[in-house]
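What you see is the complex with one protein chain gone and the rest in place.
Chain lettering (A, B and C) follows the sequence in which the chains are written, and residue indices restart at 1 in each chain.
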Amino acid sequence: MNSVKTLSLSCRNPNRRRLNRRQRTLVVVALAAAYLLLLLGGGLLLGEEGLSTNLTRRNMPPSLSYPLGTDWLGRDMLARTVQGLSLSFAVGLAAAGTSAFIALVLGLTSALGGKRLDTVITWLVDLFLAVPHLVLIILIAFVFGGGITGVIAGVTFTHWPALTRLLRAEVLQLRSAEFVLVSRRLGRSRWWVATRHLLPHLKPQFLVGLILLFPHAILHEAAVTFLGFGLSPHRPAIGVILSESMHYLSAGSWWLAFFPGLALLTMVRAFDVLGDNLRLLFNPRSAQE
Amino acid sequence: MKHQEAITPLLEVSDLSISFTQYTGGLRQKTIRAIVNLSVNVKPGEVLAIVGASGSGKSLLAHAIIGILPGNASVAGKMVYAGEPLTPARQAALRGREIALVPQSVNFLNPLMRVGAQVRSSALNGNDAAVQREIFTRYHLAAGTEQLFPFQLSGGMARRVLVATAAAGGAQLIIADEPTPGLHPAIVRETLAHLRELSTAGRAVMLITHDIIAALETADRIAVFYAGATVETAPVTDFRSEGELLRHPYSKALWQALPQNGFRPVPGCQPSLDDLSCGCLFAPRCPMASPHCLTAEPALRSLRGGEAKCHHAA
Amino acid sequence: MPLEANNISFRYRTDHWILRHLNLAILPGEIVGLTGPSGCGKTTLARLLAGYARPEAGRVLLDGQALPTSGYCPVQLVSQHPEQAVNPRWLLRDTLHEGYVPDEALLLELGIKNEWLKRWPNELSAGELQRFCVARALGPGTRFLLADEMTTMLDAVTQAQIWQVVLKAAGERRIGILVTSHDEQLIKRISHKSINLAPCL
Partner (left out) sequence: MWLFLAGKFLRLLTLLVAVCVFSFLLLEFSPIDPVRAYVGADMLKVGPEQWAKIAEYWGLDRPLPERFMRWSAAVLRGDLGVSMIFRRPVLEVIGERSLASLALMLTAWTFSGVFGFALGALAGMKQGTWTDRVIKWYCLTLASTPLFWLALLMLLTFAVWLGWFPVGLGVPAGVPAHEVTFADRLRHLLLPALTLSIAGVAGVALHTRQKLVEVLQSDYVLFARARGESGLQLFRRHGWRNIALPVTTLQFASFSELFGGSVLAEQVFSYPGLGQAAVQAGLRGDVPLLLGVVIFSALFVFSGNLAAELLYRLIDPRLRLKSACCKQGGYL
């Protein structure tokens, strides 16, 4: 008898594994989104108190009153880390948003526009991908005078090519799909096909692509500020906190470097998880199982 | 055609059910039942054809017998091979040795591996290079073919190589899954002739196809597949003239709907896969349907040398 | 009044020629069968006649003029794989009503059930999807129908059903049909004349 698993044919029995998978995905998405909002909001809530120098509490290791310890000027590391993260979040938001917009515009025009336009845009994409990201960001940041605007411009101009290529490939494939050709022969205009046929397909791709753009943008922003670009004295970015902490490593205050980096890691990981699970919700087959 | 009833079947499948749990958008889960209480048997030295619409789950039967169903499939029912139950462990032992699959097209061959090497892997007894060359010459494949890659094979050559992989293993049960899609009629006839040769050599051949014409030319018995189950198994001689010798109303409808017979269709269409109600699945379209058919699912009973799954079949 | 292929030649990029100096004419109400081995250009010819692709040489003419490139095309194509000819992210009601709104009688004849209209394409079988494609192609503006292996993937009963409806509609509205198929019996059964495309390797 090869009755591996006898399955009762009625579908009403609540199968424990099904609820679990869907429930688990929704819970994860909610957690990731809540964590990110907490970070963004946290920057405003904690206010200035923690950031002011207070020489009485210098170099204190992590304790109950100061969970992430204090630095060489007595500033509470928790407040500084959260401020830094919310700045990185804002910069990531601006950079990822703009580059995603550029990618949408260029991706669509190169796929739907004429042959010449397509070759120019693909060549431009290759040009931007020809130079390593970080070197290009340094160049752009330097050109913009090294301030925070330089960092945002740098991160923005290096992240649009990958998403453009993805969107262009998707539109090219859709444009020659059978149902689009049929629609054209049924008398529908090019514009009608683009809005009614292509857009519904592009929306999930674009949204997931946008969310997965955040981690890269934030990591590069932190890297560039770590290297010394975009130094803004009043609002400390994560990169700045970490680069300053380097001087005190050998002095033994390890917590200055460890916790900010870990916080950045968790924030970036939250974006990754959010992006992946949303893709799973949109189209179960295409996501990594 | 030898008298078939006396020989005990090599493979006996009874009340086999296969269903899948699939995730749709928004991660809602759906259970799809591809095969529902299917019973069929294959005898050595015989070609049994399973005929049904393409994409209706027939090749799942082949995968269930060989034991290579995907992870999210759940199987119920009984399968007996050569008198003993076909447990997953036994399937693993028999796969490739006693039970062989002839797949549908050339992309079932490893694109980066020469064709000769792939056939050799299934030639288990004796020196595999010699067995492979002997098989290739028997199937009129030029000596150089073994060095070619799958993408270099023409339609006909690909078919012969695929049949060769099954024959090389010395398997007793050969399952051909849709071997004749969109091929030149000459190649189709040649492929079916090869399967015929294998059965006259004493092996059991199960031919799964949607092309009823090919089945009629080759098979000894034909099992008609409808909505996840075999509704009738009949010797090929019953398929003639008006189809009056046939038992199940659906096989009659199928025979009469053929262009060369009457081209007269029966209204309605196959029930979709996930809302199979109890009772006879052909009832809504069946001219002889009675209230009893709507409630009780008919059992497969033998009738005049064949089998039918219908309360009123005569 | 006919649909003509006038000395057309076609090939993909610079590979070998698939169609070379081919002439073909279909009169309104006439049913022409097209047979030949796979890969010898049956589908390519159908796509050229329906305006899905342009021939490298020669022209496709409808009533003597070139085929219209925009607006409802009087030549409609129904292909072999219905699941590719339907937008997977649309409800079937929108797909059906894309060209025109078919009347109840046609839907009933084709066996299209009302609750299917609110379903997604991946919930229906190939046979059911093909019924939608046929209904969509039989619009008021259609004067020629190209059935490119339309019922090859379907079982004999569904094939007979769909052809019954198509032949009736073609007869009433004098629609010209080009049938491509492997099944010589089907071609012999329904077509007035048939052409065999010689393999062009």
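Note that in this section contacts are C-beta pairs under 8 Å (C-beta built on N, C-alpha and C of every residue); 3 or more make two chains touch, one makes a residue touch a chain.
Quick caveat: nothing in here was measured; it's all calculated off a predicted structure.
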Kindly note down the residues of chain B that lie in touch with the hidden chain.
66, 68, 71, 92, 95-97, 100-101, 103, 107-113, 121-122, 149, 151-152, 154, 165, 169
Where the unshown chain meets chain A, residue by residue:
123, 126-127, 129-136, 138-146, 215, 219, 222-223, 226-229, 239, 242, 245-246, 249-250, 254, 257-258, 261, 264-265, 268-269, 271-272, 288
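Everything that follows uses one rule, which is that only the chains that are shown with their structure count from here on.
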Given the two chain pairs A-B and A-C, which is bridged by the higher number of C-beta pairs in contact?
A-B
Chain A and chain B: spacing of chain centres that average the CA atoms, whole Å:
50
Centre-of-Cα separation between chain C and chain A, whole angstrom
47
Chain B: positions in contact with at least two other chains:
24
Going through chain C residue by residue, note those that touch at least 2 other chains and give them in order.
none
Enumerate the contact residues on chain A facing chain C in the complex.
177-179, 181-183, 185-189, 197, 200-201
Give every residue of chain A touching chain B within the complex, in rising order.
1-7, 9, 11, 15, 18, 21-22, 25, 280-285
Complex contacts: residues of chain C adjacent to chain B:
37-38, 111, 122-128, 131, 152-161, 163-164, 182-183, 185-186, 188-190
